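Excluded from the complex is one protein chain; the other protein chains are retained at their positions.
Right after this comes chain A.
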Amino acid sequence: MTRQSASRTEPLGPGVGRVETRLATVADPDHPLQLVSGDHLDHVEVAYETYGSLSPERDNAVYICHALTGDAHAAGIHDGETKPGWWDNIIGPGRAIDTDQWFVVSSNLLGGCSGTTGPTSMNPATGQVWGTAFPQIDMHDFVEVHLRLAAHLGIEKFHAVVGGSMGGMQALDWSLTHPDTLDNAVIVAASSRLTAQNIAFSAVGREAIVRDRDFDDGHYLDADRRPDTGLSIARMLAHITYLSEDAFAEKFGRTHQFGEPRRGFGVDFAVESYLDHQGETFLTRFDPLSYIYLTRVMDYFDPFGTTGATDLVVADPVNYLVVCFDTDWRFSPAHSRRIVRHLEGAGLPVSFFTIASSWGHDSFLMKLDPYHDLVRAFLEVPAGRRTGRASRRAPHHDGHICTREVDR
């Protein structure tokens, strides 16, 4: 049966309007952030935005986790800018994550470079920029910082935690390790365990940065140069994995950027110009060390890799929505199915959808009606109808590792 791919549609309503990014200090020497690596951070600031209003009962909060190169600016428009936040099409009055109902919180990741403490921040102990001295971080450290921001905002429990790609991984980790702090989790185009191919792509991206002469073993932050060539190549490579072959064919085909062929080794095909542009614009908003740190976090992510991984969430169940896109080859539907097998095998209430889309991994950022309708329907299930229970009849209710994973 051939499936009709969903087409892109316009966002509903006016959006959330003007917004600004704020800062919160969530770790200080008296309350250091303990990291999975064993290190700790004495000072952590988090950049975040909120949209909508927190109800008096504080029970309508939805946390948005961003993907690899996102930031706290998920929706609305910053003063003096015209481009809305990265997930504006899904967040706003009347949109799938409806700010007339939900109080939406979005923050920048630990290790990032858009306001939250990371390798480009000052190490308070030395007065120097952290650089490669910044400790190794883990998906779980992101979640700990999110929870500290939640405490700062006075939110004990989220109606939902929502994320796409690496954001979905945070939502998954969060649900497994702190299930008492959320009712629902939406995990879109994500993975619980990267494949060798995924890691290979990340590795080449990192190598492009590290082997750039201007990387200077990570000391570029103190110098007046930056491994921009490496960073732009890493971004170009990553972009190839974010779109499907169909999307590339549809968007560019073999057309020439300048009307007719210009044989040589420079930019000639339209797709080359596109990648070149993506690589260039990325330089203005991202840092090479942040890129290295954050991609590495994904490589090591494997939350179902230990016995008892689902014990906590089985004791305090979360309702799951897992969504993937049929043309996604960065995290193919098989990745989402693995997540579903583990959760369903633990007896948890999980819904799973494969959205037909020609846009590959990037589909999670697009307004495709079946996808957004689904997120809305899931978030808006009346309280009395949310399952919130796990079945003891399920084989992995006891949290042991699924042996079938070995063969897959």
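The criterion applied here is as follows: a contact is a pair of C-beta atoms (placed from the backbone, for glycine too) under 8 Å apart; a residue touches a chain by one contact, two chains touch by 3 or more; residues count from 1.
The definition used in the following text is that contacts and distances are computed from a predicted model.
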Out of "Methionine biosynthesis protein MetW", "Cobalt transport protein CbiM", "NADH-quinone oxidoreductase subunit F" or "Lactate utilization protein C", flag the one the UniProt entry gives for the chain missing from this complex.
"Methionine biosynthesis protein MetW"
Contact partner of the left-out chain, one of A:123, A:177, A:229 or A:391:
A:391
At which residues does chain A meet the chain that is not included here?
1, 319, 321, 337, 340-341, 344-345, 347, 349-355, 370, 373-374, 377-378, 380-382, 385-387, 389-391, 393-396, 402, 404
